[in-house]
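Only one protein chain is missing from this complex, and each of the others stays in its spot.
Right after this comes chain A.
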Amino acid sequence: MSLPEPLAADIRHAVASHAPGVGAGSDGNADPRGAVLEALRLVQHAEGWVSDYRVADIAALLGMTTAEIDNLATFYSHIFRRRVGKRLIMLCDGASCYLNGADALRDAVQARLGIGFGETTPDGEFTLLNVCCVGGCDRAPAAVTGRDRRLCGPLAPGDLDALLADAE
């Protein structure tokens, strides 16, 4: 299936607004590469992840090669090249969270969902990821959940129900 037109339009708009020198002092050397992360994010927002087909679509739209797009999509950790579950749970594995019980929280979440990091439950509901320090060290152990990356914490293993419910 080719890129739906509204999505293509959004990407073209991102190219236009993210080009260098927009406005005063413009040198006119607009380079669509500046919007490539935005394009990946727009696709992911619409479809949940970035498939091989969408890598090719973005490449065609921005005048880049699929290798260039894939090189970026696999480098940045918040771009998903595999299908993820409907709900995302990202547990921080930084030192401040470790010092406040992140290992026990990780074990509890993994036992509850029956999956490890980087995996999705067989029903396609939850994907569990470990992430860098999420800037919630004062709420350690912390997690970010859901598409809008809500910060949760401090989390005890007993808070699992609330954590899972919040991951929409």
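As a working rule, a residue touches a chain if its C-beta (ideal position, glycine included) is under 8 Å from a C-beta of that chain, and two chains touch if they have at least 3 such contacts; residues count from 1.
Definition applied: contacts and distances are computed from a predicted model.
Think of the chain that is not pictured: of "Uroporphyrinogen decarboxylase", "Alkylation response protein AidB-like acyl-CoA dehydrogenase", "NADH-quinone oxidoreductase subunit F" or "Rhamnose ABC transporter substrate-binding protein", UniProt labels it "NADH-quinone oxidoreductase subunit F".
From the options A:Val109, A:Ala140 or A:Leu163, the residue with contact to the unseen chain in the full assembly is A:Ala140.
Contact between chain A and the absent chain runs through residues 17-18, 20-27, 29, 31-38, 40-41, 71-72, 75-79, 90, 93-96, 98-103, 131-140, 144, 148-149, 151.
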